[in-house]
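My questions all concern the structure below.
Missing here is one protein chain; the remaining ones are kept as they sit in the complex.
The block that comes next holds chain A.
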């Protein structure tokens, strides 16, 4: 398999996953804002922060209000991290992969791009936003399903999964980091209901709420949420699941010693840290370590195969 092709597959999956996660995140934030009292200033800035785009954002926009953040994160073509840009990059990669990925998958990616660009105005109105973003999430799930169900699970497929899961792991750590930090101190004095709503938001932005309830059953609380999102290896969007997926996929590739080692180290680090019990400050450090580890894996994959 061509190195260039492997590289494109990897990025195709990353871009798609990024678009999907961003869509989830914005959808949840929109809903959360409706539930929280106005005194709790959750606002839209955390979205920009989660994705580490603070500097980039303030280059073009003055205030992080609803419409500017939506513009920046959903439709801004100048901003490579926006949903439309991510989908467009995914499509450009897919275009060079038409001979590799199943035709239906290309058609879906193409349609997703057309849908996202042609209907981008829907993102601004609260009434239509939910549907617009949900459709993006759903289209991505369709693509993932099509790839899983119609593509030979060979090396090409492994590169897709590596890209998808590294992106997913990255996003999980980001959401936990910023969302838990933005649980403002004064919220402690507010009623517990609102505190829980925020943790619920974290779960929902990763579509983990329902699965969490099935698994944990007790009231939502920080420790259990962290435990679930970081260490529940049976939940497909948890950090440990993503890392294990990456490890499995790399194991099937040639010349994989060093890259596999990197994933094992990170996995051990994750389990040993008992992250759910960490204080807020320590948790932030831990997340930083995890992200550094993910970058190391990504670099190793790039160096070995692309």
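In this section, a residue touches a chain if its C-beta (ideal position, glycine included) is under 8 Å from a C-beta of that chain, and two chains touch if they have at least 3 such contacts; residues count from 1.
In this text, contacts and distances are computed from a predicted model.
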- Query: UniProt name of the unshown chain, from "Putative branched-chain amino acid ABC transporter, permease protein", "Nitrite reductase large subunit NirB", "Penicillin-binding protein 2" or "Circularly permuted ATP-grasp type 2 domain-containing protein"?
  - Reply: "Circularly permuted ATP-grasp type 2 domain-containing protein"
- Query: Any idea which of A:96, A:119 or A:142 touches the chain not displayed?
  - Reply: A:96
- Would you indicate which residue among A:72, A:209, A:228 or A:305 is in contact with the undisplayed chain? A:305
- Note on the structure: In the full complex, chain A touches the hidden chain through residues 1-6, 92, 95-96, 98-100, 103, 106-107, 110-111, 114, 155, 253-255, 304-305
